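A single protein chain has been omitted; all remaining protein chains appear in their positions.
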């Protein structure tokens, strides 16, 4: 009978590992969604806290910012939220691959962006994220956020009359490392590298 | 050996509780998504059935409607679906926190809205939901749906030329309670309260 108990115990341990992945899926979805809500409204400190201590951020070919405090500094160079501001970064369409035992994960997401300032510019944009995540002190955090811009266009023009050139740097804040990939957004074709061969 | 069996039983019970949360996550995502599909097409009775018996609805600062039948009445005051109508309420970006044992949950979502009538108005809109849910007769239902409008704008103008004022009431249907929060949508800044401090 002790064999049977040992077998049960092993089966239970295996099942527990599978349950963990499902839990991690929920938490990773919450995490990325939370990031979007904070970015929308310029809640930069809260957004920065979602990154791992050594987490990195790389957006739009502006180079890589390394470590949570550098991510925070980057975010605080983005436009503040306030009267007449729309800075929506909707987060959708996850493809997540999780290694629960290792405490690491990779995720492809996309953001649909609506950006604008009253009486000034109004733009649509859309980007693919290829992110990685790490479990740190028991919580999932963003290990690397990499946003590859597919396009920005002027609301008044639409994407069929041309894209807006990427802004390649943040005033007064040089990156810690150069961009990991070189590309131009629309009208140039760009396909964000996939972290997976198969789903 | 009975100690070992007791230990296994306890471990299994604990795991079962964790599995339940994962199941609830799926059901809550299905529930909110289903709400969106019904609203798109004016399937008001089906939408109302997704609310708990004591469920509430509060949208755009028009006050709180209390109980499924009042929610149904509210929904039936919205425009009917038909020829020349677009009333899309896309549901995305959940941040869900679930207490499976208590049978309660809270969820932040967003809706991207495309609204219009042929030959009349066409509008973009976007709102944050801060909803709560309850398990009732074994099924998850909406305990409170609270939509905080971030903006509406005319399709022909875009968000950079101004927002559309919120319609503060439904003709002929006074709410049961005043609005729980006071705000103006874009161009005023608005941040829907968060149900969570951390994710």
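Per-chain numbering from 1; labels A and B assigned in written order.
Methods note: a contact is a pair of C-beta atoms (placed from the backbone, for glycine too) under 8 Å apart; a residue touches a chain by one contact, two chains touch by 3 or more.
For clarity, every value in this text was computed on a predicted model and none was experimentally measured.
Colleague: Which of A:8, A:43, A:66 or A:166 sits in contact with the chain that's absent?
Modeller: From the options A:8, A:43, A:66 or A:166, the contact with the absent chain belongs to A:8.
Colleague: Which of B:41, B:72, B:97 or B:195 touches the chain that is not shown?
Modeller: In the full complex, the listed residue that touches the missing chain is B:41.
Colleague: Which of A:54, A:93 or A:169 sits in contact with the chain that's absent?
Modeller: Answer from the full complex: A:93 touches the omitted chain.
Colleague: To test your reading of the contact rule: which positions on chain A touch the chain that is missing from view?
Modeller: 1, 4-5, 8, 11-12, 15, 18-19, 21-22, 25, 92-97, 108, 110, 112, 124, 126, 128, 150-151, 158-162, 186-189, 191, 194, 196, 198-199
Colleague: If you put the missing chain back, which residues of chain B would it touch?
Modeller: On the side of chain B, residues 1-2, 5, 8-9, 12, 15-16, 19, 22-23, 26-27, 29-31, 33-34, 36-37, 40-41, 43, 49-50, 81-86, 88, 90-92, 112, 114, 116-122, 155-156 touch the unshown chain.
Criterion: only the chains that are shown with their structure count from here on.
Colleague: Report the inter-chain centroid distance for chain A and chain B in whole angstrom, where each centroid is the mean of the CA atoms.
Modeller: The answer is 24 Å.
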